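One structure is given here, and the rest of the page talks about it.
All protein chains but one are shown at their positions in the complex.
On to chain A.
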């Protein structure tokens, strides 16, 4: 447990993805079975046991420490698990043969079978045996609140690196594996065969597109491509298959392979034919696609209530077919898969699943026109949910990852405003010596006349060279410092204008300005523009009206 705790501890501070991978891989290499397998399970969220409530932890510490001291400490630290881990009193156990601290496997297997009434005593015993970091990790584990910024995908990638395997290979067999993954590690270390996925509805690693640049078109022939609308929803994979007993198993996966079926029970009955659809999850009301803002209200809910299902009816727009019953279609060219898909969707004959229509075009100019006005080009009333167009090579097989030259995304021009840099904050990791997080504002009429009101925050979009320039500007034009935040000069004639691009706008009572931007980023630095010429809040409000009026 202490070794696993050290790993979690280090991961919690490490900002870089590659460094996180190295740390996890090193742990897998140095840790024996079955501990590393349970660690992999913990990192991928594959452990299942009843979590301990914070109240139980609080009771344990209250029994052992002075309540005033606990109160002062909790106030200072701010996190219950951490406070308890740090102030848990050292116990001098009788004799000098102290029991060794529990292993991760011991903790996980014990928790699986432990009754509720035995939990407090068992927890206390472990807390006595572990050190500070070990206690912290244990409490995070048993309360189910790890939050260390590790995705399941990252943990699997780290495991794959152990055997120089492609993480996609692990994704393919993952649904058939169970902790502590002895067979997986045996294969990764070359001691055993590759585990076979007997999962009837496995995830298939997804194919992704590159953003197209103006210069790319010159070398591309329109006749080689099929175009579709790019829907502003959530990319999903809907898979169904029969298990050994002949029962249909249906699952919905996110693009990273996370099983999200539980969040969309209303879609499950529609997946009644064995196959694997690649598509976009959308909310449809009376046949019309709703904007991402509407879909978002259906996401990340702990409880999916009947009311939620009714108000945000879920829909799958299909654009590719990876498997048809037992047949793997991924090697086929896209044009052929598309034909299979059309037949498949017809056979499904379900109102919740439809085809993503293709966009007819014979030249890049024609496609550009369609992209500029999807409403007139066939998207009709759904045009608001169109983010742009997708270009797919007719002859492209379905390749995992982001292969070059096969799929392109061509987004609609984003919304753009000119805003004034108001505050800057240091970044993290590699950027910790740079002021790389920017709060920007636009003009509005305030009590004391014209004033800037913050409308958003951006921390990317600029080049490395531009980052250096802004950083220098921030350092030379700081008017005040509040902890890590610098107040940067923003007067009508003094300051830096940032051209900010963003994808959407929403009303937000949480922001002083009343609006919140989706996906804002720095598009250009307008050194040429005096701050007084930056945009006004009314401009944003007008954009907001345009969005909601449609």
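Miscellaneous remarks
Here, a contact is a pair of C-beta atoms (placed from the backbone, for glycine too) under 8 Å apart; a residue touches a chain by one contact, two chains touch by 3 or more; residues count from 1.
Just so it is clear, contacts and distances are computed from a predicted model.
In the listed set "Glycosyltransferase family 2 protein", "3-oxoacyl-[acyl-carrier-protein] synthase 2", "Transport permease protein" or "Ligase-associated DNA damage response exonuclease", the entry agreeing with the UniProt name of the missing subunit chain is "Ligase-associated DNA damage response exonuclease". Checked against the full complex, the candidates A:219, A:305 or A:433 give a single residue touching the omitted chain, namely A:433. Although one chain is not drawn, the whole complex shows that of A:55, A:78 or A:449 it is A:78 that touches it.
When the full complex is taken into account, the listed residue touching the unshown chain is A:66, out of A:66, A:118, A:365 or A:381. By the touch rule set out above, chain A reaches the unshown chain at residues 6, 10, 12-15, 19, 22-23, 26, 65-66, 68-69, 72-73, 76-79, 82-83, 86-87, 131-132, 426, 428-430, 432-433, 475, 484.
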